[in-house]
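Shown here: the complex without one of its protein chains, the others still in place.
As written, the chain order gives the labels A, B and C, with residue 1 at the start of each chain.
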Amino acid sequence: MLKVLLSRLGQAALVMLVVSAVSFVMFRYVGDPVATMSRENASVEEKAELRRSLGLDQPLIVQYGRFLGRTLRGDLGISYRNQRPVTELIAERLPATLELVLVATILSLALGIPLGVLCALKPDGAAARLVQALSLVGISTPTFVTGIVLILVFAVSLGWLPSFGRGQVIDLGWWSTGLLTASGLKSLLLPGITLALYQLTLIMRLVRAEMIDVLSSDYIRFAKARGLPKRYIHFRLALRNALMPVITVTGLQIGSLIAFAIVTETVFQWPGMGLLFIQAVSFVDIPVMAAYLLFVGLLFVLINTVVDILYAVVDPRLRARSA
Amino acid sequence: KTLRWASPTDITTLDPYAHTESFTTSMLHHVFDPLVRRGRTLELEPALAVSWKTVKPDTWRFELRKNVKFHNGNPFTADDVVASINRILDPGARARGNLATVVKAEKVDDYTVDIVTKGPYPLLLNDLAGIYILDKEWMEANNALKPGNIATGVTTAASTTAIGTGPFKVESYKPDAGTVFVVNPDWWDKPQHNLTRIEFKPVKSDATRVAALLSGELDLIAPAPLQDLQRISSSQGFKVIEEPSLRLIMLSLNFRPELKAMPGQKNPLLDLKVRQAMWHAIDLETIKKRVMRDKSRITGTLVAPPVPGYAKENDQPLAYDTNKAKQLLSEAGYPNGFKTKLNCPNDRYINDEQTCVAIASMWAKAGIQAELQTESRATYFPRQDRGEFDVSMVGWATLPPMDGFSVLSSLLTEQKEGYGGSNSSTYINPQIEELTRKAAVELDETKRRTMLVEALKAAHDTVAYIPLHQQPVAWAVRDGVEVPQFPDEYVRLWFATVK
Amino acid sequence: MKTLASSPGFLTRIGAPISVIAAALLALVIVACSILASWIAPYDPTNLASFDLMNAELPPAFTAEGDSRFILGTDNQGRDLLSAMLYGARVSIAIGGGAVLLAATLGVTLGLLAGYFGGRVDALIMRIGDVILSFPTILLALLVSGIARAVFPGAATAEWAPVILICAIAIHEWVQYARTVRAATMVETAKDYVRAAKVIGLPPRRIMLRHILPNVMSPVLVISTINLAAAVLTEATLSFLGVGMPPTYPSLGTLIRIGNEFVFSGIWWIALFPALALVILVLAVNVVGDWLRDRFNPKLRVKR
């Protein structure tokens, strides 16, 4: 156990190292912080001075070396934009995003799995067709359009739900939660749905596809021969066999939603990680981007480790090799 | 009385010296006061300084207002001014360039301060209007006498706390979620507003902002997207207020020996006739009507009317005339036109991409094949700075000094000795160079303005840039909210009233 | 046109239900129209001189204020919307389809390798995947286009844009395929039929491609048909950020994005028609994909 964990930690460190290296190459192409930081009227000399003071005039490799050195000392740097420590910025945004992703994931799993099973049971039924067609319409509509349409319907026309923001939040230590107030919960709904839509469709269709295969297998026939109730066969037995791709995809989705739910967070002005990141990109806030990407690298190694463990939980045949 | 309002950008920091964004400056004006400020008609008027005079060409003396208290109860004195000026002069201060010509501030007595400039400097008051005064005691107590410095890794409490003398106090500041201001009952000035509380929420997405206004979650949105104005003003209970902004949109032209689009050949843009042809070929009227929805103001010069340096006689766009354009091109030796690149941002100015597509299409009719590329501001501006473009879009608002000199010194002069910071197209005109340098030290305002006008005429005649229009500032409010608009796009809620 | 005519017969022969035939035909028609855009489109929207800003935002011909010259109306620049859509579909299909194909091929290959061999190979591929996942498509696209520009100076031109876009999207998307395929491969590798193939002495490559691949394709098909829509929309985002198609050559996604800005002001057609086209395309591809997927499973093959 310990050995496996240690090796995963080592891998995570390596991933983060590569991520930071790649990001430094990338920063050359995302823009120039000096251009976004300096005044409109700034002279060439002023810009050069700014560049020098930030160390941006140094060769890339030197800049990277400095970054690594600082990071190893536990200092993730200061945002160019707000001049606040990057860790503070990320910690500030994490709760909002995690709550949103939680809601979206629960929504998409709670709806996607049963719908997928139903579609698999009656692949030619009218209801199944309708659900599938609707979900496809949902995903081929860009997120910003879905978001706006939801806002127009539920906020402007009906006035039931707020159109943006997190509503009232309660601070529990450093964690600010919107889950404890009515307005916070209401605010979660629209962005949650918007975010869940793609995931839901994907999960639904994956479940459906796998279930159709599983349902034709001998062990399901044997389960039927034992006279087990249909619901039990479909939702407990067969579903578990259909779960591998769902776990995989859900893991990936959770990771990318936490990190890059940019469009949804923008449309709903959700003060989360995606918004922080897109602002960092448009401001070319290199320290934020660098630390952020490191964080995301770690996040994905973590999530994928959990996913790998889940594989073994779901499928005993994989236990021997899950190292 | 609460005013809830939204704009697409957020306050980046509460530290007035740690940024260079005009939006944040305008927001912090609610919390801080400068020595001189702009009034309802944007004229400079006393604020924390009650009067001033030049004791020497390079030394200005300011008499300070008495009985002013900071939000934390500390009294306002000359020490605060000196500490604040020292703070902005620190090499780590991001806004230092806004006070570039100031050498130092000296306390004369508790309520008198001298400010020393590098030689004569006519625009000191313009600059000071954007320099807010912080509390020295508070800075000392919070280790914030110097602004945060990325190079040395120092952060200060000033980034998240604002203690000023202004009409409002910051109650809470949550980036991207909102900032709440409450009225400062002890403000030194007599309030012209009736607000007790301002809830500011950034809403980046245009459509969401409009939706939130219409759903009653906001009282004011600034700016309101042009294409939605129709819808807002036709909705019951809302109205649109608009005014042309100082920001002037123009096309910058490559004056290098070669065009990027035609490597190895002579740059046709070096020929005045070609530049005139390009101007003639743009149908400004249609762009105004269709793209800008009749809200913009067509301009023929490089500064907006309220700005010193503007002259009616310069404000003459070349008439739209495709045939004339073609003829000029033939005369210049390009009967079949030529190829160029046209680069534009797509998230910086109002309907910027649409404007550029329209221009490319109009030029195509005159035979100029413009290969259009649009991109996000983050990558667009650095490339423009590096001069990687042939024809590109530039917007200029002359802020913060709000003076035509800014156009001359940044856009029209050669890149050297602190001049020509944004002149990456390498336009050089000896006459303008000379006038600019003279105007820089001319303390006589009438003489100075004449110089500005003369220089801008030269720019017009040589088609240094092709000016297009002044962007509109359009806001939308719910009925009962009265907010004055200003061409510098500042939101000044100490003039606002709500019912 | 020959393939078009003969396809329904072909499909019925292999037992496709009528809905699948209809969907396949629809998809074919859309693809064919986009390929033939230069011939069938009433105008050439890429010819800048051909449209007039004065014609901007004209409603479709069938509405009261419509202009009979423009069947589906015009966009905000005065381009004929139908022509813009036809040309735009070409871009979208080429880029979306290309990206999905490339990503799926790459992802499936790496996923098979990781799942089959496990151990170090697996760890390496999966950690590369984690690195890739750490970057959003936007940044990868900036990187790809930046490097492409640096390596081939000519790559800045519009002709290269689709290639850059395909690479940029695929580089990000393959991970999803790889991880799904890897999971399925790990399960399949332990099964008797794979063991039987090992006993025959088949080399790993052949076992992976001939034996395991067909058994793990089902989630791949699901993901790729869904990702088609996502890729088309991603292209629009990337083009907006300046690494893709120029605004003078809008794709379906770009038209939707532009149109979206005008929906509020009652100019619905700019967004609606391209969105409809995209939805129809995605629906059709998914219907065909589902059917294909079922055909991969011989047990479901016989008509029910």
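Here is the rule we use: a contact is a pair of C-beta atoms (placed from the backbone, for glycine too) under 8 Å apart; a residue touches a chain by one contact, two chains touch by 3 or more.
One rule holds for everything that comes next: contacts and distances are computed from a predicted model.
Remark: of the listed names "ABC transporter related", "Monovalent cation/H+ antiporter subunit C", "Peptide/nickel transport system ATP-binding protein" or "4Fe-4S ferredoxin-type domain-containing protein", the one matching the undisplayed chain in UniProt is "Peptide/nickel transport system ATP-binding protein".
Put simply, the missing chain touches A, C once the whole complex is considered. Touch with the chain that is not drawn comes from one residue among A:72, A:126 or A:225, which is A:225. Of the candidate positions A:52, A:66 or A:240, contact with the unshown chain belongs to A:240.
Residues of chain C in touch with the missing chain: 15, 190-193, 195-202, 206, 210-211, 214-215, 296-302, 304. Residues 1-5, 216-229, 232, 237, 240-241, 308-309, 312-317, 319-320, 322-323 of chain A touch the missing chain (whole complex, contact as defined above).
Simple rule for what comes next: only the chains that are shown with their structure count from here on.
Of all chains, the one whose mean C-alpha position sits at the greatest distance from that of chain B is C.
The centroid of the Cα atoms in chain B and the matching centroid in chain C are 43 Å apart. Averaged Cα coordinates give chain A a centre that lies 22 Å from the centre of chain C. Between chain A and chain B the centroid-to-centroid distance comes to 37 Å (mean Cα coordinates, whole Å). Within chain A, contacts with two or more other chains are made by residues 29-30, 144, 148, 281. Each of the following residues of chain B touches two or more other chains: 207, 376, 379.
Residues 29-32, 34-47, 53-55, 70, 75, 77-78, 80-85, 89, 92-93, 96, 144, 147-148, 151-152, 155-156, 159, 162-166, 266-269, 271, 275-276, 279, 281-284, 287 of chain A are the ones that touch chain B when the two sit in their complex.
Against chain C, the residues of chain B that register as touching in their complex are 206-207, 210, 225, 227-228, 230-231, 283, 286-287, 290-291, 346, 353-354, 356-358, 360-365, 369-376, 379-380.
Across the complex, chain B is touched by residues 47-49, 51-54, 56-57, 76-78, 142, 158, 240-243, 246-248, 260-267 of chain C.
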